[in-house]
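A single protein chain has been omitted; all remaining protein chains appear in their positions.
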Amino acid sequence: MELKQQIRINAPRARVFAALNDPVLLQQAIPGCEGLTEGEPGHFEATVAAKVGPLSARFKGNMQVQDLNPPVSYTLVGEGKAGPAGHAKVRASVMLEEDGSGTLLNYVVKADVGGKLGQLGGAIIDRTAQKLAGDFFARFEPLIADPATATADEAGATAVEAAAPGTTRQPTWGVWYFMAAVSLALAAWVLLH
Amino acid sequence: MQTVTITVNGEAFKEAVPERLLLVDFLRERLALTGTHVSCTYEGVCGACTVHLDGDAVKSCLILAVQADGHEVTTVEGLAKGEELSALQKAFREEHGLQCGFCTPGILMNMTDFLKHNPNPTDDEIRMGLIGNLCRCTGYVHIVRAVRTAAKMLAASAA
Amino acid sequence: MFPANIEQYVRPQSVAEALAACAGYDAGEAMFIAGGQSLMQAMKSRMTRPRCLIDLQAISELKGICTDEGAFHIGAMTRYVSIANDERLTGYFAALRDAAHHVGDRQVRNRGTIGGSCCWNYVASCMPAVVMGLGGEMKLQAADGSQRSVTAEDFLIAPLETARADDEILLAIRIPQPAGRGGSAYKKWGLVKDALPVVGVCVAVTLDSNDRCATARVALAGLSAGAHRATAAEQALVGTAGDAAAIAKAFDAAANAADAQGDKWADVAYRQNLIRTLGQAVATSAFARAAGHRE
Partner (left out) sequence: MENQLKENTQWMGARLERKEDLRLVTGQGKYLADIVLPGMLHAVFVRSEYAHAKILGIDTSAALETPGVVAVLTGDDFKTDVKSMRQPVLLPNLPAVYPEYFALATDKVKYHGDPIAVVIARDKYTAEDAAELVIVDYEELPVILDAEAALEPGAPQVHDDQPGNEMFAMTFTGGATEEEQRQNEAEVEAIFKAADVVVSNRFRVHRTGITPMEPRGVLCEWTMADGLTAWITTQRPHIDRLALIDILDVPGEKVRVIAPRDQGGGFGVKAPFFRENVVIAHAARKLGKPVRWIESRYESLMSVGQERDQVNTMDVAATKDGKLLAVRNRGIANNGTGQTGVYWGFVMPFLGQVEMPNVYTWEKGDVKLRVASTNKACLTPSRAFGHFPTRFAVERSVDMVARRCGLEPSDVRRKNMIPKLPYTTVTGEYYDSGDFLKVWDNLLTNIDLPAFRREQAALREQGRYIGIGFACGAELSGVASELLVPMENQPGYGAATVRVDPRGKVMIYGGDAPGGQGHETTVAQVVASTFGIDPKDSIVTTGDTGATPFGAGTIGARAGSYFVSAVHKACADLKEKITHVLSHDLDIRATVEEFAFINGEVIYLRDPSKKKTFREIVERIIMFPVNLPEGEVGGLEATAFFEAAKPMICFNGDFCIVEVDINTGEFKIKRWVTSEDVGNVINQNIVDGQMHGAIVQGLSNAVYEEFIYNEQGQQMTADFENYKLATAADVPDIELTYASTPCVHTPLGTRGIGEGRPSSVPGALSNAICDALAPFGVEITELPLRPSSLWAKIKAARA
């Protein structure tokens, strides 16, 4: 499935980019995220407990940042497994545009779900994914607006700009990967009847 | 584990069963009543496992044994009275309403319940009534005929 | 394809007992089982693994259909077969029977319940759309004994998601009798007969003294958003005489407004066409029923 969206976030681009690279903040923003940890540099692992109504699954995944171009764009590639239920592969491209005092965030997530999940998945996936994206930003925006986190973000931002592409240690991938993987997982559950 | 008492074909069975044991496995594996079959495995779409629960046709693969605790179950083994076959069983033989016979017990159980509520059905009603039972051998033609014949037999015996 | 381990099975005699049985389990670990025709599939494919199963079969207060001032109370544990056979459900309530007659198959209708269907709220299911189309109110009871009533729109959030909390039980669905003469109908399309709806349409109308459409509710089933109102069609129907032209116009509007998905059963255009053709058939019989015409 492919999910395209543009969201306006009421914060300057650098801060948004930095926030998208702040594991602590992301963990709070991602629905059901139980943790993000960095393994070897540039390789990250995380766990998300996905739940839709009566159905739930725990996703473990890893992701890598590619084509890092702070504070404008980057691509995330990775995959996650939900045990015997199946797996998901995700490629997410993110592009930030300045929009007055705010930022236009464009993203394209291409995800393929396999195993039992994929078989039970279907047309509904996009919708659920969008819904999760909505949930994420509903939680994300107030978090960046929060001055307590803001300073940390600025620091993060400079760190990102300093970081050479490919060797980044920023777990940016977390959001996009898990939003997509989790969305798909949930969507797949939804198809059960 | 939970101890259940289920009356099957008139006989009460008291058994300790795991909570997750399916009624169809209770019947087939605990009671060795293997006339009830499993074909679609988990969806409850094929109807081969149809039994009567307190007289109503239901799919025994979508019910846990613990849910049937205290209830009456009738399986295909309970249709004939001794040597005397039920009207449907007779009609299925007469009209060649079965080939491999795998779906047949489920169909007999569903249609027994169906004729109870609809003693004089049209062919279309019979076909709609059979939606919960898949058959791959017969093309349903002789099955519909057999149900029609059974209805006539029952009407005659009632008169 | 067998369920994962279940630690506890209980069969409470009352709603209070049932709610009490949730205590000690985290959200979602204890599940209520009504007819089980959907939940058992999910358990057997291990898409859900409840630790505790609370079987509602023995709670008599959840069963049966009764009326007060013309409104119908349908107990959550009322089986499809009982709805399909209830001859009181005519005119404004007829859509309930239209749907109940064609849910799944005989065996499923003997076991499945309207409450179970609404609480599961599967993306392709008939009952949620019908309850929404008829303006149903969902009556719920919480663990502390408090009760609340929620409209179908508020209850049916999204596929598999409802306003019911994990430790809340749906008691009954109340379908109020509208002012004036009402009629409703429901129809669905699937590749095979009585399949899950690729598209389902429920229409409920009331007529004023001049036989014009006073109120109209249209709900769609089978789209990825789950059961939802088709307001475009509703607005187009109100004030009309329910003639073929008006109905056709209304469901062109509904089809064009619909966020229809394509899948192996129907592409977007065909889904929209189904909304059109089913809608026309359903609205026609809803108007006929409201006018008290024999079908």
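Every chain is named by a letter (A, B and C) in the order it is written, and numbering of its residues begins at 1.
Convention: contacts are C-beta pairs under 8 Å (C-beta built on N, C-alpha and C of every residue); 3 or more make two chains touch, one makes a residue touch a chain.
Just so you know, these numbers come straight off a predicted model, no measurement behind them.
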**Asked** So which of the visible chains would the left-out chain be touching?
**Response** A, B, C
**Complete:** Touching the unshown chain, subunit A contributes residues 83-84, 86-87, 112, 114-115, 118-119, 193
**Item:** Those residues of subunit C which, in the complete complex, touch the missing chain
**Value:** 1-2, 4-5, 46, 191-196, 264-267, 269-270, 273-274, 277
**Asked** If the missing chain were put back, which residues of subunit B would it touch?
**Response** 18, 20-21, 28, 32-43, 45-46, 48, 75-77, 79-80, 85, 89, 92-96, 98-105, 108, 123-124, 126-128, 130-131, 133-144
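Everything below uses one rule, namely that only the chains that are shown with their structure count from here on.
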**Request:** Treating touching as the only link between chains, describe the layout with one word: line, ring, star, complete or other.
**Result:** line
**Message:** Of all the chains shown, whose C-alpha centre falls nearest the centre of every protein C-alpha atom combined?
**Reply:** C
**Message:** From the mean C-alpha coordinate of subunit B to that of subunit C, what's the distance rounded to whole Å?
**Reply:** 29
**Complete:** Rounded to the nearest Å, the gap between Cα centres of subunit A and subunit C is 35
**Complete:** In whole angstrom, the CA-centroid distance of subunit A from subunit B equals 51
**Item:** Residue list for subunit C, restricted to those that touch at least two other chains
**Value:** 41, 45
**Request:** Return the residues of subunit A touching two or more other chains; collapse runs of consecutive numbers into ranges.
**Result:** none
**Fill in**
In the complex, subunit B touches subunit C at residues 2, 18-20, 22, 25, 41-44, 47, 50, 53, 56-59, 61-64, 66-67, 69, 110, 113-114, 128-129, 131-133
**Complete:** As the complex stands, subunit C meets subunit B at residues 1-9, 11, 33, 36-37, 40-41, 43-45, 53, 55, 57, 81, 104-108, 110-111, 193-194
**Asked** Which residues of subunit C touch subunit A in the complex?
**Response** 28, 31, 38-39, 41-42, 45-48, 120-125, 158-162, 196, 224-225, 261-263
